[in-house]
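Let's turn to chain A:
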Amino acid sequence: MPGQRSPVRLIVALSIAGVLAVFLLYTSIAGGGTPALRPSQLTGHTGRVSLMGQVVGKPSGDAHGAGLRFQLRDVKGNATVPVVYKGSVPDLFRTGRDVVVDGHLRNGAFVAVPDTLVTKCPSKYSPKR
Partner candidate 1 sequence: MTAALVVGAVLAVACVVLVALPFLREPAARDDRLSSPDELEQRRLSLAEERDRALATLKELEFDHRTGKVSDDDYRRLVGPLRQHAAQALRALELRAEQAADERVPTRG
Partner candidate 2 sequence: MADLGRAALVTAFLLLVYALVAGSLAAWQKRRRLAESAQNALLAAFGATLVASAVLLAALARHDFSFQYVADHTSHELPLGYTLTAFWGGQEGSLLLWLLVLTGYSVAAVLTGRRAGREVLAWVVPTLGLVGTFFAMLLVFVASPFATQATAADGAGLNPSLQNPYMAIHPPMLYLGYVGLTVPFAFAMGALLARRTDERWIVATRRWTLAAWAFLGVGQLLGAHWAYVEIGWGGFYAWDPVENAALMPWLAATAFLHSVMIQEKRGMLKVWNVLLVVLAFCLSIFGTFLTRSGIIQSIHSFTQSSIGPWFLGFICLITAASLSLIFVRLPLLRSKTRLESLVSREATFLYNNLLLVALALTILWGVVYPILSQAVTGQAATVSKPYYNFFLHTFGLPLLLLMGIGPLVAWRRASLRALGRTFLWPLGAALIAGFALLLAGAGSSRIGVIAYTFSVFVLASIALEFARGTAARKALGGVGWAGAFSSLVARNRRRYGGYVVHASIVLLAIGVTGASAYQTVREARLKPGQSMSVAGDRLVFRGYETKAESNHRAIRALVDVYRGNDYLGRYKPGKNQYFAEDQVSNEVSIRHDWLTGGDLFLIADQVNANGSIDLKALQKPLVNLLWLAGIVFIGGSLIALWPDAREARRLAERYADGAVRI
């Protein structure tokens, strides 16, 4: 029938609106992502953050016991922060590797959320935790 607009455009428009609504609803409830910080950027953040850095010094302690303790330093910089971590430790973890770990800054030390330690692999095409 000439003159009648196809409902396709209406459906598409409504869906876009619907998806955006769902999306905005979710982000307003769940927040806008976890900040990804370097040790030098940590001060002042009290919520859960994702900390990236290089492991320096010798790690000590027991990740499945009282906690693994190590120092994390800016990949390109000097600021360090002590980290306390409990949970699974990836096999690639060692001094000199770049890692990412979630947690909170508490009294100058970074207390990690368990099982969030991820080690970046050193070579170009080796996906490994």
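Inclusion criterion for the candidates: all candidates are chains of the complex that A comes from, given by their letters.
To be clear about the criterion, contacts are C-beta pairs under 8 Å (C-beta built on N, C-alpha and C of every residue); 3 or more make two chains touch, one makes a residue touch a chain; residues count from 1.
No experiment lies behind these values; they were computed from the predicted model shown.
Looking at chain A and the listed options 1 or 2, the chain it touches in this complex is number 2.
Contact residues of chain A toward candidate 2 in the complex are 4, 6-8, 11-12, 15, 19, 22-23, 26, 30, 32-37, 50, 52, 62-65, 88-89, 91-92, 98, 100, 118-129.
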